[in-house]
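Note that this complex is displayed minus one protein chain, with the remaining chains in position.
Moving on to subunit A:
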Amino acid sequence: MGGSEERVVAVIMVGGPTKGTRFRPLSLNTPKPLFPLAGQPMVNHPISACKRIPNLAQIYLIGFYEEREFALFVSSISNELRVPVRYLKEDKPHGSAGGLYNFRDQIMEESPSHIFLLNCDVCCSFPLAEMLEAHMSYRGMGTILVIKVSPESANQFGELVADPVTNELLHYTEKPETFVRVSDRINCGVYIFTPDIFTAIQGVSSQRKDRATLRRVSSFEALQPANRSLPSDFVRLDQDILSPLAGKKQFYVYETTDYWEQIKTPGMSLKCSGLYLAQFRRTSPDLLASGDGTKNAAISGNVYIHPSAKVHPTAKIGPNASISANARIGAGVRLVNCIILDDVEIKENAVVIHAIVGWKSSIGRWSRVQASGDHNAKLGVTILGESVTVEDEVVVINSIVLPNKTMNVSVQEEIIL
């Protein structure tokens, strides 16, 4: 496959603070990329996948968070996984491609032959080694990971058409307006490029600068809405690179048939935690818990329990439950499809179904925290923020509770500020 010349670098876009309000209330206390799915921070999953890339030299995390929010994580993950990880803070928005270009010097430091670009809030199996192999056979500027989706859900995504034989990207538009959809394949947000991508991005920048100069000369140009207001260093991968270069034998697609979801909301993070738990069942089942209710609690389906968590043997856990560090699960507790975060105490006989229970929260005896389980609905998964107390026998259904609140009366369908 490649000698010492074929060094690969991976870049993971982790996003930023004020932009991501959809992940509230969980993002009020923790940066979204560090929120745990199946017991590991969200960004761990693509990072671990990158380890499977042959000749991986470096992983970069690029985002808008303050450096100190990632400093601890980056040093511990570098040690744990034995792969160099660095966090780079963007000073201002440059667009999905502009961000990559902004840090081209660091990225090209070790003269990589290939550069992976991944979005942190994508949940999938990350078949990166296979993607690299396919990309090298296509010999284009880039290869995009794509997946087939149902026609109904395809409408929320861009239109992507590829040649079935050569896998060349023929056509790409962001969220088309025409009703007739010709393709059921969508862009997964995972890409691999050769360093030529930087030339392409620079081309877009220069073109915009020239148009800006032209605008000052011609007032007609200035009135065109498409030309207004985008700074020349703001380059979007989809609209500015993929769309114009589709059909020019530059970009190709690699299709995955595994799962794929975007992790935009707390509800979706619960769904994706379940997907990763199922993945562990296939690839690393020893990470998952087991028990039959005799010496250890009864476990049903895929369950992750942190080694420091204490679970009473009469509790029944799962399917799709994830219990974080130092959590205490009392006697007779039932947990189904939920994420229990660090230091949570769940008292005797309580029931938690389709919910996320925030760090240090306390769930009272015989209380019930549940939701409909519709991961896409605004109140379809009950979310309790940090340090929320649900008193004994209280019921909280289809609700969101912000940090530091005490629930002493039952509620349904509410947001508690």
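One rule holds for everything that comes next: contacts are C-beta pairs under 8 Å (C-beta built on N, C-alpha and C of every residue); 3 or more make two chains touch, one makes a residue touch a chain; residues count from 1.
Simple rule for what comes next: contacts and distances are computed from a predicted model.
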There's a gap in the complex where one chain should be. From "Signal peptidase complex subunit 3", "DNA polymerase epsilon subunit 3", "mannose-1-phosphate guanylyltransferase" or "Ribosome biogenesis regulatory protein", what does UniProt name that chain? "mannose-1-phosphate guanylyltransferase"
Taking the full complex into account, find the residue in A:7, A:24 or A:264 that is in contact with the omitted chain. A:24
Write the list of subunit A residues that the hidden chain touches. 18, 21, 24-25, 28, 400, 402-405, 415, 417
